[in-house]
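Only one protein chain is missing; all other protein chains are in place.
== subunit A ==
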Amino acid sequence: VVCSVLHATRQLHTTQQSLAPLPPLPEKGGEVRHGLIPEEFFQFLYPKTGVTGPYMLGTGLVLYLLSKEIYVVNHETVASACILGVIIYGIKRFGPDVAAFADKLNEEKVAKALAVKNEAIESLQTAIEEEKKEQWRVEGRSYLFDAKRNNVAMLLEANYRERLMMVYNEVKKRLDYQVAMQTLKKQKEQDYMIQWVEKNVIQSITPQQQKESIAKCILDLKALSKGAHAAV
């Protein structure tokens, strides 16, 4: 009872008894033979009784118990044979799988923690790489600024030329207008002059002069026709 109570009250312990670090767990469990008897027992009997010692001891004990009817073979014997058979079969069949599963659970636990650590290391290294790159970039800063300056200068230049062109075009338009006006004016004056001269001339032609010119034309025509007849 005391053991169980001690065991159960362990829940109430909030701190460790001692502050020393726990010793590491042994790599493998103790060696056992036939799953029950520790190897140390066989080693203990080996010097005096050799290899068969413990087996003889076991057989002797069992036969003693049976023959003296300290252990009576009753129905429980065959029941116990069955249940022990089932247990042993279960352990032999599923033992390694269960052990591998338990090991896998532990592995996963450790792997998770390791993963955290590795990720932290990787992220820090990436940060270092990035930092180095930034430092290299700083060196090239002057080139960057030169390029930018050139760019801006070119833009300004282009803008200036554009405006210059615009100014030239505007001025030319205005001057062309003035030239066209003058040309038009001269043209109009010339035309008017010609018209006026023609009008006056036509007015000055009297009827008498018209008859005279027509008679002369007829005479000329007759002369010409005579001449043409003679030629043919």
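Following the convention adopted for this analysis, a contact is a pair of C-beta atoms (placed from the backbone, for glycine too) under 8 Å apart; a residue touches a chain by one contact, two chains touch by 3 or more; residues count from 1.
Note that contacts and distances are computed from a predicted model.
Trainee: UniProt name of the unshown chain, from "AP-3 complex subunit beta", "ATP synthase subunit a", "Serine/threonine-protein phosphatase 2A 55 kDa regulatory subunit B" or "Trifunctional enzyme subunit alpha, mitochondrial"?
Mentor: "ATP synthase subunit a"
Trainee: From the list A:Q43, A:T59, A:S80 or A:Q195, which touches the chain that is not on show?
Mentor: Touches the omitted chain: A:S80.
Trainee: Decide which residue listed in A:I37, A:I88 or A:A102 touches the omitted chain of the complex.
Mentor: A:A102
Trainee: For subunit A, which residues touch the unseen chain?
Mentor: 1, 3-5, 7-8, 10-11, 16, 22, 25, 71-80, 82-83, 85-86, 98-99, 101-103, 105-106, 109-110
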